[in-house]
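Here the complex is missing a single protein chain, while all its other protein chains stay put.
So that you can tell them apart, the chains are marked A, B and C in the order they are listed, and the count of residues begins at 1 in each.
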Amino acid sequence: MAERVAIVAVAQTKYAACRADVNEEELAYEAIKQVLDETGVTLSEIGSAVTCSQDFWDGRTISSMNIQHVVGAHLSHEDNISEDGLNAVYAAMAQILSGHHDLILLEAHTKESQADKSLIENAALDPIFMRQLGLDFTSAAAMQAKRYMYKYGITPEQCAKVVVRNRANARNNPLAQEPLDLTVDDVLGSRMVISPIRLLDMKPISDGACAMIMASESRAKKLTKKPVWILGAYNSYEAHYLGDRDLADCDALTQAAKKAYSMAGIGNPVKELDVAEISTEYSYQEPLWLEGLGFCDRGQGGKLVESGTVKMGGRLPLNPSGGVLAGNPNGVAGMARVIEATLQLRGEAGDRQVKRAKTALAHGYTGMCGQHQAVMILGNM
Amino acid sequence: MAKEPEYIRIAYKAPRPYDWSTGKYLGKVYAEAKENKKLVGNRCPKCQYIWLPPTPVCPKCKVDMGWDWAELPQTGTVYQYTYLVYPLWDPHYGEKWANPYPSATILLDNGTFYRHFLEEKDREKLKEGMRVQAVWKEDYNERGQGVQDILYFRTIEE
Amino acid sequence: MANRVAIVGIGQTHHTSQRNDVNQPEMVGEAVRAALADANLSIKDIESMFFGNMETFEGIFLPDHGMAAEVGAIGKPGFKVNTGGTTGGSVVVEAFSMVASGLFDVAMAIGFEKQDCGDTTAAITAAAVPNWAKGAATGAIGEFAKQALAYMKTSGAKEEHAAMVRLKADKGACRNENAHLRLGLKSIDEVMQSPYLVWPLRLMDFCPQSCGACVLILASEKKARKIHKKPVWLVDYEVVHQEPFRAGVFGDPTGEETYTQHVACEKIYKRNNITDVRKQVDLAEIYEPSNWEEMNLYEHLHFCGDGEGWKLIEKGITEIEGEFPVNCSGGVIATNPIGATPVIRVAEAALQVRGDAGEHQATRDVKTAIATALGGPNWTAMFLLKRSV
Partner (left out) sequence: MQMVTEKLEGMDVWLYHGQIYIPNTYSAGAVGSRFLTTLRDKGMILGMRCSKCNRVYVPARSVCTECFAQIDEWVEVGDKGTVLTYSIDYETKPVMQPVEPPVVYAVIQLDGADSGFAHMLGEVEPEKLSIGMRVQAVFKPKRERVASILDIRYFKPIS
């Protein structure tokens, strides 16, 4: 890449189980106002807005109309990405590198509390062969969990440790929805929702929004002393039909990670990355995604998640923010990972700061059993 | 001619429920309508335009609107109107539905544009420029549905 | 700007109201294969794929996921966009950005809608703020009815002119084997006698609900010349949205509003030194959901002065054999698979520039063309295409 792309400012609302007090527009504006105030940029200066929302979650056709005032889209460019929020960052990156825009406002929001999650997810399944069975993403995820545990001997205890660590990390994040002091037994004793997934193996229903400002290198240097650079990014699709792939593996993530590392010049991710923020709605996904990300060999994810490597203070701290398991909405989750990575690289992560963080990974996924995987590498040098 | 094979189609009839929030800006409109039968909008500190529905950011000036409310006149002039000839499927009602009242763009007497329905159903009597006034639901308990608390705009003689 | 971008592959399905022989993924796969054949590429050559679709029209959440196998997306990067009627424009913009940025050398823009799955007008009605304008229930048709009223009032156009636009569209559609409505209209009376949908819009004044897909393959300059003998250069784009709550969404009776088309076209004309559109551009494919809107767009895109749109159609200027042909393909009023519609506009403009439009090739030589998308509350996406750079 000739010109570099910078993240100039980031903001999130506090994540909450229910924000009935605001509509989507007001929720989004809570985050947007912060990035505008921080940079002094006005909405009139924004050349392009890249937003991320889903008509199904908003309950509105053309859901980007919900937030077009607060992103300043009147007589200006707006694109809406209907995939996880990390892909909106990717789209904005391309717009900047193409030379068409040098200052972009990004926004993602979802109010999960206002809708029926299972019905929405069910509508994503192939209507001829799968939708009538009444599957949703959690019942499909439970099959992925079962397959993964069976094939590689991953244990419920290892998955429970993922929950304990993430929820504990969330205690250092003032915006986290549900920081909790848990034991492995608490997790293993929680209600069985869809076997083998228990209540505490899942992320809670969550409402929230986040916003970012991105800019070209030259523009960024005028707006911030602490630009964070996007060093690499890639994403990839898996097959949709549940029987078409071995659910215990995640080839799309392997592919996305490899390409993102190669763009960023990373040979050994565990050595060269300082912190990683990954999206896991269910506890089993953390070891599985770590394998996909190449942090360990296939089947070794279970050992890695209980090792010291991924703890705060370890070689590669994972999800200092508490991650999605502590509560982030669909669609917002991936952009929130980029934002948390950015805060780490700016040294602004407060009590969850990883010392001397220079290179970070953010991961997001969309769809059933991680069908669409996206990886981004960020750096502050 | 070859017989067309039997093609299967799979039907779904599943309403998706939502709990949509007004938020505080639109909530103010709901409150004023219910309590005082007043129509309110919020005023842009820069262009002074009163927006309906209200918004946190002036769409045109792109500045924070603050919390400056103005009551709007309930009389105005029909700027444009149209009416539905065939019932259309309404996803919120979940049925085919033709609003019996013509839909109009009304220029309220302060200069704010507002869309609502007209009481006058006789197409011969509809005309641009006709003067109209809001008619509210009189029962307090039936109000609480925002601008739907206004039944329609009635033709007035002046 | 970074890399030059060319259209090197064009594929579309035929468009029709009902496709029982294919499911949604298979229908989109048809267009993908057609584009690959046109570019003489295999799916392995496609580095990334971007999708455009309006989910509520089919009631399929994340439809790009459901069709990963059928369109060959497995193992490839991409994502889906949704910006209402302009969705197909946004997807071309995303694919363009990915190539222009240097992130990829070859990208596919895929627009699709299979409207036999649901109820389009109902889905558009769901675009209303649910706790505000509930019960308005006239969908897009009601908005275009108001636009027609505004246009009559401000320009002095008569119903005959709208009917002429419809007749011109049908002439094009009848020559375009992919078009949906090919009515074989003989006179404007047939248009003016069709029943009202939403007064004053008649059945024949408005676009149909179509099933169809359209795919473009975009490539960087270094790849483009190797892939296709006649690359068509996508030299510029602009996307402009606007707030939806002013007097009229698609037509402004006050005459005071700035339209998104004004902003989009003025920026593009300025950047590309276009001072006289009809002299410097040879043809346009525009997104006209109604015949009245087409005349409106002539004015907003500065093909003529204000209030003169109807004169262009009266004089035959925008006919297929005219001086400045518009929508030789039959346009949106003949074919409207919404997520695909703007991609079709760009595709048809590119076919004209290549001289490959067959029966509906414009009489005049087309070196430079405009394509536009329209959607949401009068949003615009606009593209400039050229034979050489």
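Convention: a contact is a pair of C-beta atoms (placed from the backbone, for glycine too) under 8 Å apart; a residue touches a chain by one contact, two chains touch by 3 or more.
The structure displayed is predicted, hence computed values, not measured ones.
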For the chain that does not appear here, which of the shown chains does it touch in the whole complex?
-> A, B, C
Using the definition of touch stated at the top, determine which of A:12, A:68, A:82 or A:144 touches the missing chain.
-> A:144
Can you work out which residue in C:11, C:52, C:85 or C:118 touches the chain that's missing from view?
-> C:118
Chain A residues that touch the omitted chain in the full complex | 20-22, 59, 118-119, 122, 127-136, 138-140, 142-147, 150, 192-197, 239, 241-244, 247
In the whole complex, what residues of chain B lie against the chain that is missing from view?
-> 5-24, 26-28, 30-31, 89, 91-95, 144-146, 148
Chain C residues touching the omitted chain (full complex) | 19-26, 29, 33, 43, 56, 58-59, 69-70, 72, 74, 114, 116-119, 122-123, 126, 130-131, 134
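What we mean here is this: only the chains that are shown with their structure count from here on.
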With chains as vertices and touches as edges, which is it: line, ring, star, complete or other?
-> complete
Taking each chain's centre as the mean of its C-alpha atoms, give the chain farthest from chain C.
-> A
Would you kindly tell me how far, in whole Å, the mean C-alpha position of chain C lies from that of chain A?
-> 34
Length of the line joining the C-alpha centres of chain A and chain B, rounded to whole Å = 37
Measuring from the mean C-alpha position of chain B to the mean C-alpha position of chain C, what distance in angstrom results?
-> 30
In chain C, which residues are in touch with two or more of the other chains?
-> 59, 123, 125-126, 129-130, 242-243
For chain B, what residues touch not just one other chain but two or more?
-> 12, 18, 20-22, 26, 59-60
What residues of chain A sit close enough to touch chain B in their complex?
-> 19-23, 25-27, 29, 33, 42-44, 56, 59, 68-70, 72, 74, 111, 113-116, 119-120, 123, 127-128, 131-132
Quick one: in the complex, what on chain B touches chain C?
-> 7, 9, 12, 18, 20-22, 26, 51-53, 59-60, 79-80, 82-86, 88-93, 97-99, 103, 105, 107, 113, 115, 123, 146-148
In the complex formed with chain A, which residues of chain B make contact?
-> 10, 12, 14, 16-26, 55-64
